[in-house]
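Inspection log for the structure reproduced underneath, given as C-alpha cells.
Removed from the display is one protein chain of the complex; every other protein chain stays in position.
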Amino acid sequence: MFKRLVRLLRLPIILLAIVLAIPMAIGSVAAQTSTAIRIGVPTAIQLRVGRDTVDAVRMAIEEINADGGVIGRQLEMVVADETENPEQGISAVRKLTTDEKVDVLIGGYASGVVLAEMPHTAQAQTIYLGVGAASPSIAAKVKSDYANFKYFFRVSPVNSTHLAEGLVAFVSGNVAVNLKYARVAIVGENAKWAQELVPTLKKGIADAGLSLRMTELFDPQTSDFSPLFSKARESGAQLMLVLLSHASSDTFVKQWYDARVPLMIGGIDTKAQDADFYERVGGKAIGEFTTASAVRAPVTPKTIAFWDAFVKRYGRAPVYTAPGAYDATYLYASAVQRAHGTSADVVIPQLEKTDYVGVMGRIAFDDAHDVRAGPDYVSVRFTQWQDDGARVIVWPRALQTGNLIVPPWMRP
Amino acid sequence: MNEILIYGAVISSVYALLAVGFTLVFGVARTLNLAHGSFYALGAYGTFLMTTSLRLPLTVAATLAVLIVAALGVVMERVLIRPLRGTGLAVPMVTLAVALVIEQALFLGFGSEYRNVPSFIAASVGVGGVDVSGQRLFTVAVSWSVLSCLWVFVHRTRQGSAILALSQDREAAQYVGIPVDRVYALVMGISAALAATAGVLTAPFLTVQPGMGLMPMIKAFSIVIVGGLGSVRGSIVAALLLGYAETLIAYKVSTSWTELVSLAAVFTTLVLRPAGLFGIRTR
Partner (left out) sequence: MSRARANIAGAIGFTTVMVVLPLIVRGRYFIGVFTLGLIYGIWAASWDFMSGLTGRENFGHALFIGAGAYTAAFLNTVWMANPWWSLPAAACVAVAFSLVVGIPTLRLSGPYFALATLAAAAILQRLALIFWERTGGEDGLQGIAPLLGSPLGLYYLCLFSLVAIVAILLAISASPWGLILRAIGADELACRASGHNTTLYKVVAFAIGAAPAGLGGALYAHHQLQAGPQLLSVFVSVSVITMAYVGGIGSVYGAAIGAILLTFLTELLRGAGEWRLLVYSAVLVLVVFFRPHGLVAPLWHALSGVGE
C-alpha cells in the first residue's frame, strides 16, 4: 500500500514542488543580480496602450543607458500585466514592489485599477508615475492624504477635468466662432469619468452662450447607435460633443458616417487619437476632432524626434501612453540624478521640483502631484481628421496647422 | 416611428440568427454550448482575415468564413463534446474553456484594437423616409432568407426530419435507426454557421474585437430563455420581442437602459413562466 501511495503521490508532489520553486527561484535571481535601477511597468499588456507604454519605456531606458545610465547605474525594466481588472492590478504591483523589488513604477491605464493599486504601492513606499489614467481622483487622494500617497505622480495624460475645460475653450474659441454653430448635444458613455465631466461641460456651454439641446449617456456595451443619432438629429443640434473611452469609437464613427448624421462630432475620444484610427474605420472618421496627447508636431523640439524614432523602431505610430511613459522615464532619471539616490524620501522632493521639457510639453507638477495643464505646460490639444487621413492640429492656436473642416455631407 | 420599425428589424434579425442556433443545439443535442459567441466572433474575424491578408473578394471571404466556422463547430462537437456527453457540467465547462482559448487567440493574433470589415453594400438607402445603411437592410434580408432556408430544410428534408425526431424523443429516434451522433454534428454545424453568418453580416457596422462574442451570447441565452429552450419558433418570436423592446426603449427613453431590458425580461419570464413562450419542458 505504501508503494502505491508513493507512486500516486509522485506526480502531485513534483508538481507542487515546481509550483513553489519557480517563483522563488525567479524572484531571488532577479533581485540578486541587480545593481541596476529597476523600473517596474504595470500595464495592460494585451492592449495597445500597454504595449506602447512598455515600448516607450524600453526606448527611453536604452537611450539613457547608452548615455552612461543614471548615477553610474544602468536602468532595467520589469513588466507585469495588470489587465483591466483591479485584482490582477493589485497582484501585479505587489509582485513588482515586494517580489521584484523595483525602485519605481511607471505605467497604469484604467483609472479604477490604478486607484485600487494605490494603497498597496503606498504601503511598499514605491514611487509611481502614472502615464495612462486620467481620473482626477488619483491626484485628489494625494492631496487629501499626502503622508500616505506622496509617492504618486501623474505624468500623463492631462486629467479629464482639464480636458473638459479645454474642450469648452476649443468649442467656444474655434468651433462656434469659425463654423458659427450654436446648438450643441452632449453624448457619452455612461461611465463614471464621463458622468463627472458632464456638469463642467454644461456650465462651459452655457457660459459660452451656446444652446444645449440634448444630453445622453449610453451604456458602454452599446453597439448600435442609431437610436442615439436619431434623437440627436431631432434635437436640432449642430455639434455633438462626445465622451468616449471604453465604448466603441470605431463603431460609433462608422455608424455616424453611414447614416450621414447631420451633426459634427468631436470631443474626448480616446480611441480616435490612435494614429491608425482613420484607416481602421475605412476613412469614416472624417471631420471628427478629438483631444490628442500624442501628435507628430513640433509641440516641443523633442516631439518629432521621438515620434520618428518610435515609428522607426517599432513600425507603428505611438498611442497616447507612449510619450507619457517616455517622458516619465526621463524625468525620473533626472530626479534620481539630482537626488544622488533612489530611495523615495530623496527622490520625491526632486520629482516635485520637476521642470522638464519632454515630448509632451513642459512637465511640472502641481501640489497634488498632477501634471500641470495649460499653454505654458502641457497644452490640451485637439486634432481633426481631415481628407486622406491627415491629422490636423486645430487647437491651440499657437500650434494650429490647419482650419476646421466640416464632414462632407454637411458642406453646403 | 419608421425608424423604430426598421432598426428594430435589424437587431431582431441578428438576434434571431444567434438564438435559433443556440436553441437548436440545446433542444436537439441537449448541449449548452458556451462557445456559441466564439463562432460569431470567428465569422467576423475570418472575413476580416480573408479580405485583408488573402485579398479575397468580400462575398467569397464571407461564404468561406461561414463554412470554415461550421466545420470548426462540427470538429469541436466530435472531438471535445461527444466524449464528454452525459458527464454533468463537463460539456458547458469545456465549451467555456474553448471560448476563452479562442478569445485569447484572437487577442494574440489580431491585437486588441477594433478591426474594420468592408460592407457588402456601402450605399445608404432611403426607406420609408429613413436613411438606412444598405448593409443593415442587407442583414435583415439575408437573415430571414437563411432562417427560411433552415425552416425548409428542417421541415422538408430527410435530415431535417431526423433533427425534429431527435428533438422530440431521443430514444425513439435511435430505435428507428437515426444516426444520433451524425445528427448532433449536423446540428452543431448549422448552429455555428448561423452564428458565423450573424458575425459576418454585422461586422461592417458593429464591433470586431476579440471579446465581441460575449454579449451576443448572453443575449442569445436570454432570448432562448424567454422563447423557451428548444423551441425555434419561440426563439424567433422572442428575438423580435426583445429586439423591438430594446429599440423602443432606446428611442423613447435612453440608450443606457437597453441592457436592463433584457435582464428584466429574463428574470420576469423565469419567475412567471419559466418554460418560456413556447418552451418544451425538459425531461
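Every chain is named by a letter (A and B) in the order it is written, and numbering of its residues begins at 1.
Keep this in mind: contacts are C-beta pairs under 8 Å (C-beta built on N, C-alpha and C of every residue); 3 or more make two chains touch, one makes a residue touch a chain.
Note that the structure is a prediction, hence the values are computed from the model and not measured.
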Only one of B:80, B:130 or B:241 touches the unshown chain, namely B:80
Of B:5, B:60 or B:97, which sits in contact with the chain we cannot see?
B:97
List the residues of chain B that touch the chain left out of this view.
32, 80, 83-84, 87-90, 93-94, 96-98, 100-101, 104-105, 107-108, 218, 221, 225, 229, 259-260, 263-264, 266-267, 270-271, 274, 281-282
May I ask you to list the residues on chain A that touch the chain which is not drawn?
1, 4-5, 8-9, 12, 19-20, 22-24, 26-27, 45-46, 79-81, 85-87, 90-91, 94-95, 97-99, 111-112, 115-116, 118-120, 124, 135, 137, 141, 190-192, 195
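Note that only the chains that are shown with their structure count from here on.
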Please tell me the distance, in whole Å, between the geometric centres of chain A and chain B computed from their C-alpha atoms.
36
Which residues of chain A touch chain B in their complex?
46-48, 190, 216-219, 221-228, 230-231, 248, 250-251, 254-255, 258-260, 271, 274, 276, 279-282
Considering only the defined contacts, which chain B positions touch chain A in the complex?
3, 7, 10-11, 107-108, 111-116, 118-119, 124, 131-133, 135, 204-207, 209, 215, 247, 250-251, 254-259
